[in-house]
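The complex appears here minus one protein chain, its other protein chains still in place.
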Amino acid sequence: MSKYTELKRECYEANLQLPELDLVIYTFGNVSAADQAEGVFAIKPSGVPYAELKADDMVVLDFENNLIEGKMRPSSDTKTHAFLYKEWNDIGGIAHTHSTYSVAWAQAQMDIPIFGTTHADHLTNDIPCAPPMSDELIAGNYEHMTGQQILDCFADKGLDHKEVQMVLLGNHGPFTWGKNAAKALYNSKVLEELAKMAYLTLQINPDAPRLKDSLIKKHYERKHGKEAYYGQE
Amino acid sequence: MSKYTELKRECYEANLQLPELDLVIYTFGNVSAADQAEGVFAIKPSGVPYAELKADDMVVLDFENNLIEGKMRPSSDTKTHAFLYKEWNDIGGIAHTHSTYSVAWAQAQMDIPIFGTTHADHLTNDIPCAPPMSDELIAGNYEHMTGQQILDCFADKGLDHKEVQMVLLGNHGPFTWGKNAAKALYNSKVLEELAKMAYLTLQINPDAPRLKDSLIKKHYERKHGKEAYYGQE
Amino acid sequence: MSKYTELKRECYEANLQLPELDLVIYTFGNVSAADQAEGVFAIKPSGVPYAELKADDMVVLDFENNLIEGKMRPSSDTKTHAFLYKEWNDIGGIAHTHSTYSVAWAQAQMDIPIFGTTHADHLTNDIPCAPPMSDELIAGNYEHMTGQQILDCFADKGLDHKEVQMVLLGNHGPFTWGKNAAKALYNSKVLEELAKMAYLTLQINPDAPRLKDSLIKKHYERKHGKEAYYGQE
Partner (left out) sequence: MSKYTELKRECYEANLQLPELDLVIYTFGNVSAADQAEGVFAIKPSGVPYAELKADDMVVLDFENNLIEGKMRPSSDTKTHAFLYKEWNDIGGIAHTHSTYSVAWAQAQMDIPIFGTTHADHLTNDIPCAPPMSDELIAGNYEHMTGQQILDCFADKGLDHKEVQMVLLGNHGPFTWGKNAAKALYNSKVLEELAKMAYLTLQINPDAPRLKDSLIKKHYERKHGKEAYYGQE
């Protein structure tokens, strides 16, 4: 029985949900779960089909990418996860997928406009699409610098990662995060749905206006504000 | 055994159908069931996943939003339901979802044109899209005024809620209703299908004409008219 | 044990496949099976959910719409079926659905162009879309004249119903037929797939050319010609 059994189980269960939620085919995605107090995270091993995964296969690393526990090679995107956990010490889960509609917006290199209250129930901004990295960064420590690219995008646009828990990497796909792996996964599914809704909206009306500020504020606040009245607490 | 056991069960079963019919992800929708004679309705508790719901979790309120029975906080959209039950005393069920194609039309701020007999089998008008509310109303008693916004939309367009049992709220999504919760739910599914059909129609032919009046009348009447011959009665 | 037990079973089983094949929601479709030697056909009762159907519920009528056997009211589209069975005495099954992509083309009032070999494997012509009926015919014996409208469309376009086993009714939806109910059902599913493929083709390339004649002929002949070599006979 490992010290990290529970962390690995959390990670494992979230990864199993990726195909259940129609967010991936084959091995096109990964979820990690972090223990910020311990400075470690568990992540899916690289290239292993979800159906063959066991909880104990999850790989545990620290935020400098040092192996702590595990026999398999971790996800090829591991350094991006580590970077974000180190920078944002209030998040406990990260998900990365190649879900269809989210990837389409990423390939279109466009932010997803906030068109409705479904979007405003989750965040008050357009969903940012970070530009593709410079050739220098790509040739270097690529996955590490992918984390930097996300950070720079948030700085440039003045976004707060506590509110905006999702990003598109230009020409690549979505990363999402949250207080734990389950919330990161939830954000991946919500993003995919928002991406599809926004796509359809523009097909029906290319001049569809953004949601007006009063509605953005109302819907976000009723769910996340100090006087929120959504949910059971 | 509560006086409202049957009403709560009707409400509960309709809510369980929301994910079954692919109308919602997570907790993105709610159905209520009313007893107009008693002046009460049962509604889904706020933010509780459908898989975790029990029939007894449904919350019973009167049309002034006073709690009659239940331990949980009701749906954040409860006041809209209460408003409509009070105004329209011949309806017994209301459904609200964020289904994908219906939301896309709502975000496009466009009525769904009546393009075919599938539509005319259910109503003779375009499916109305109510404009977003004014900033003043949003800042006030928002969910209550959402009901007013629907009422105003029907008055402006000269629509009868007994025939047109569905509406899109601009930038938000659909509300549907009917004689009971099951019928309201049915209308949500039909609306989503009509929204998808109309979207595809305009993609194929941006100049597609509305259905002509003689066919609108024929199909509506054969199903709902005095001499209807659809169904078993 | 009725003389028509087998016919009703064939009809019943084909109707059950409608929701299985994603061709209908609720009661949005019907299949019939005919015995041309006896001059009768079995058809789904009107408005009854597929899940509640029993084989014995199927209604048997002759081609003049006289009731032969059954306790329920037959499909509201019954007269269209009867008309076609009487006119085309070599067909043994008819299916009618409101499947999404087929309806979209019908609402666009456009023939579905023959764009590829998937289409040519089944027929050598564009899938015809009959124009909406005149107001006079609609006000008259509507479902009977719907059959006439199909016949007129085939005459105008010089089509042979033995090869082209499908049609779109403008603003309404598809009718398909075949040697028996199973084949009619098969044609409904194939039509829906061809409708989706053609829709996507035009979205990708609005100037996509029709399939050239040599390929149309080759694919149709290898499956249906005298020297066909597709399948096991």
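Couple of notes before you dig in:
As written, the chains take the letters A, B and C, and residue 1 is the first residue of each chain.
Assume a contact is a pair of C-beta atoms (placed from the backbone, for glycine too) under 8 Å apart; a residue touches a chain by one contact, two chains touch by 3 or more.
Just so it is clear, the model here is predicted, and its values are computed rather than measured.
Shown chains touched by the missing chain in the whole complex: A, C.
The omitted chain makes contact with just one of the residues A:101, A:154, A:175 or A:230: A:101.
Shown as candidates are C:55, C:72 or C:208; the residue that touches the absent chain is C:208.
Interface with the hidden chain, as seen from chain C, comprises residues 115-118, 186, 189-190, 193, 196-198, 200-201, 203-205, 208-209, 211-212, 214-215, 218, 222-223, 229-232.
On the side of chain A, the interface with the absent chain consists of residues 25-26, 28, 45-48, 72-73, 76, 98, 100-101, 103-110, 132-133, 135, 138-139, 142, 171-173, 199, 202-203, using the contact rule stated above.
In the analysis below, only the chains that are shown with their structure count from here on.
Fitting chain A to chain B on CA positions gives a rotation angle of 90°, reported to the nearest 5. For the touching copies chain B and chain C, the fraction of interface residue numbers used by both falls below half; the interface is of the different-residue type. Within chain C, no positions touching two or more other chains are listed.
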